[in-house]
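Here the complex is missing a single protein chain, while all its other protein chains stay put.
On to subunit A.
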Amino acid sequence: MLRRAVLQTFRQGLAQSFFKRNAVSLSETTVTHQPIETSDEADEKSVSKQKPGDESGNTVVVAPPEFRFMYPEFLPDPAMERRNRLKEKLERIDMLQRRSVVEIPEFYTGSVMAVTVADANSPNKFARFVGICIQRGGSGLRAWFILRNVVDKQGVEILYEMYCPLIQKIEVLRLERRLDESLLYLRDALPEYSTFPLDMEPERRLNNSVVPINPLKVKLRPRPWLERWERQNLQGVEDLNLPQRFYDKAEKVAKPWEKYDLMLQYRKTIPAEEQEKIFADVHSQLQQQEFKRKIRRRRGIDNEQ
């Protein structure tokens, strides 16, 4: 009886996941134009979010769906040959341990951040770098992000590993998203789009609940470029003003059938049921850590007063 019920729910889950994947794309390549809610708002809304799941009548706590954008490094690499549930579980435990010591805030490509790293060669033994996040990737403890800034007319990019113990502090000075998931075109853009003052103060957001999307269209320098930007469907770039032959070649080389390729999408993503399980696991711990930090901050303010 139990086996039949389990098989039924499994089949339903499969069908549901299929439709979920069709309806809401879970891959990184698409751009969602809906503003994403922050952790605060998500907390208020869905602390009590519960699923009437189990046969035994126990309610199951489920993390808010925005978690897959806020904490994408908790999802493992989708390549099936290298997946192992036990190893992913142990890695998640280690990630949460590290997060209990250092606050790794929610950020997106396009956010301006400041990272303080222990550096033996610096005069203060700490090096602070401010820059805009142009790309982020990796899964688990290998998660990384790249910050870009222009210092003394020289473009500088630094790749930081999020869970490296040399990192002392990660601050998000401006939390926002851009129209693209990867801002590598800033390397070929005019330098003012990548310049941020090194002593920039953290900006207070007016509307705390929603992460704004900056609809900025960046102007590129004249060619030659590092990549063929006309072939990449970039939303955040001004009209490239190239001769028609570039666009013709781009059309020849394009793969418009990929957006209909379900199996490609499937292989690039973790199924929705697994994502739910992973984030449900992680959700409660992250909430506890956030709570402790708020208390510490409040105590800090009180002590100062």
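Note that contacts are C-beta pairs under 8 Å (C-beta built on N, C-alpha and C of every residue); 3 or more make two chains touch, one makes a residue touch a chain; residues count from 1.
Here, contacts and distances are computed from a predicted model.
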* Asked: The hidden chain: which UniProt name fits, "Large ribosomal subunit protein uL3m", "Auxin-responsive protein", "NADH dehydrogenase [ubiquinone] 1 alpha subcomplex subunit 5" or "F-box protein GID2"?
  -> "Large ribosomal subunit protein uL3m"
* Structure fact -> Contact with the hidden chain, among A:Pro64, A:Gly110 or A:Gly140, goes to A:Gly140
* Sole residue of A:Gln168, A:Asn207, A:Asn233 or A:Ser284 that reaches the chain not shown, by the stated touch rule -> A:Gln168
* Going by the touch rule given at the top, which residues of subunit A touch the chain that is not shown? -> 81-84, 86-87, 90-91, 94-95, 97-98, 100-102, 118-120, 125-126, 140-142, 161, 163-168
